[in-house]
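A single protein chain has been omitted from the complex, and every remaining protein chain is retained in its original position.
What follows is subunit A.
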Amino acid sequence: MKTSNKILFSRRSFLKTSALASGGILIGFNLFNACKENVKMPIDLSQLNYNDFNAFIKISEEGKVTIFATNPEIGQGVKTSMPMLIAEELDVPWDDVYVVQAPLDTENYRNQTAGGSQSLRRNWEPLRQTGATAKQMLVNAAAARWGVDASTCKAKQGFITNANGDTLGYGEVVLEAAQLEVPENVSLKDPQDFTIIGTKTANVDIDKIITGKPLFGLDYKEEGMVYASVIRPPAFGQVLESFDATKAKGMPGVIDVITIGEKARNMLSEAKPNWSVKLSTTDKVVVVGKTTWDAIKGAKAVKTTWKTDSDLESTKEHDEKLLGLLNGKKFRTRRKDGDVEKAFAEADKVVERIYESTFLPHNPMEPMNFFANVTPEKVHLVGPTQTPESAANAVASLLGRPLEDIHVDLTRMGGGFGRRLYNDYVMEAVEIADKIKMPVKMVSTREDDMTTGVYRPACKYKIAASIKDGKLTGYHLKEACVNGNMYGLVPNFFPAGAIANYQVDSVPLRSNITTGAWRAPYTNFLAIAEQSFFDELAEEMEVDRVQLHMDLLDNVKKNPNPKIDYSPERLQGVLQMVVEKSNYGKTTEGVYQGLSVYYCHNTHVAEVADVILDNGMPVIKKVTCAIDCGIVVNPLGALNQAKGGVLDGIGHAMYADFSFKDGVPSANNFSSYQLIRMGQTPEVDVHFAKSDIAPTGLGEPTLPPVGGAVANAIYKATGQRLYKLPFMNNLQSKEVVG
């Protein structure tokens, strides 16, 4: 990865010179004066001259530095951590840096997506190179002015000094620097010299968040903007038959009632529809109002009739079919090492268990919404999306317009969790705007969001393992999953490579319920299943759980396998760390501990859950978490991600209950769907491994293992193994409070 980043980086000239209309010269810098608090939200494109140059950094003559955050911010902290990488190598005081969210700009930036915990990992070198190159140009400019060799000059904290003790501020030489050639092969700092990376740095939007300033998609406004509420089918498998909008049209706040869907259908008929768009074939009724409330109220007044177009599916049938598939033979083999059948035939004992999960809605706090204004000149889009580039491409094909007509401004997002990878709501906003010829904000209600979502698919695993002479000889995992196959994409995770006879098979169950990625998509349930299973295996083998993992990882170290994604050393490292920090195995009266150790999204994590019994009921008191994510760029942001992931994982493992009956979701708001609340949260004690390895992601990796740790702790406390989500519904003692 390191190498490919470098190649990509050097091929792209990220700093280029161009003349400014106002007479200055830009080279990634300019005399930009938008470093003020009153910048229009999100930003004023005409002021920025974005398309003129490749902008990450701007330095004013006074030395004020503006750094552009290029990736979408969904709460994972990249709007803070990515600019930190540039500021570190540019060597400026962080307090002098002003961070501005960049719009989608495919010419000048790459990978403007938020997903898979990859933002920091992919940008670690390129962004540091950007900062280092700019610093070198400033040094070269100062050296030229002084008439000395640049190698005798040093840049630090926004100032350049030479051997004679002369000093120049970055702002004083920025104009000259801008006219120099862009140097190649600049050297990066030794991690030991970092002054910003590794320092606790507050969220760059903190002041705006705590004072309620407009930041989010739902907060964006434009003169003349109207609001739209979309009426979608109440059940998967239904389409619009007819509607009566007489009453709605008579309401004073309602501007119009229209239908959309034709353009989406045309797109669906294309050979290769954009993956990020989950479109339905139905027409949808749209109520356009003067305010959000006018649109929502108007939508409630429309009478709609729906007809059944395909199967109206129920969870009960899904369960039966998925179990049928698990017991059948329709699998696609994803990985096969050795011969599991032979190992099972020769075993002293075979352990086999089935684990079952539910569908999950994402429920970001900010419901889906998007602003669109479609004019003959351009298509202006503003709002929350994790995949702005895919959105722009899809909009271009939806409207049959060239890509350069589509302008996407990014807002901070009120959470994503994978939901905003899919741009169906962007397409709706665009189709509405195109039809009504007015700037419009499409706003979903919570009910719209929860019942017409893109869900984490329900999934079942059957895991079997063979034991011979006290050793683990074979491991066979079978997966049956609605629509997608989760495990199929990660067959090289632990325990792959650790067991000689190892096989992974998967089979999908096709469904008309839209499904997709949900925070830690391939592993959020897999980790619960496997980590629960390993706990039972250790018990069956009568070996210590920690020892079992250490031995398996030793096997990998002794017989290196090129087809594994994880590092056995780093997994052992976090395992040892969590054992030490949690006092795992050292019995404390009344405290029951469960262990989980997992690798995903390039990060190694081990967790221990402490459970106590309160009147016979298990209560989660504490989770200890050990993480190896390489260098921790922002310890404050990292801690927030780690804790949030653990608590999110507990909440969804314990309480999240979501199913379908005749195509209709079982819950439509927080009154019928339980998210974790403060009273249910245990203490989370997080420890990061010291490392000088390039950083990996943290948005997801602490979430998958925690459900397993909790299940194993509850088993120790109550003697009950948990095989089905949500645990709350399957606990024999009915109450679990945190």
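General observations
We adopt the following convention: a contact is a pair of C-beta atoms (placed from the backbone, for glycine too) under 8 Å apart; a residue touches a chain by one contact, two chains touch by 3 or more; residues count from 1.
Rule of thumb we're sticking to: contacts and distances are computed from a predicted model.
From the set "Putrescine transport system permease protein", "1-carboxybiuret hydrolase subunit AtzE", "ABC transporter ATP-binding protein" or "Isoquinoline 1-oxidoreductase alpha subunit", the protein name that UniProt assigns to the chain left out of the figure is "Isoquinoline 1-oxidoreductase alpha subunit".
Contact with the chain not shown here comes from a single listed residue; of A:Lys437, A:Lys563 or A:Arg677, that residue is A:Arg677. For the chain missing from the display, the contacting residue among A:Ala163, A:Leu188 or A:Ile206 is A:Ile206, taking the whole complex into account.
For the options A:Pro83, A:Gly158, A:Pro364 or A:Gly418, the residue in contact with the chain missing from this view is A:Pro364.
In the complete complex, the hidden chain is touched by one of A:Tyr109, A:Tyr227, A:Tyr592 or A:Tyr723, namely A:Tyr227. Interface residues of subunit A facing the missing partner chain: 73-77, 200, 202-203, 205-207, 209-216, 218-219, 221, 227, 252-253, 291-293, 297, 363-367, 412-417, 445-446, 636-637, 640-641, 643-644, 646-648, 651, 669-671, 675-679, 681, 683-684.
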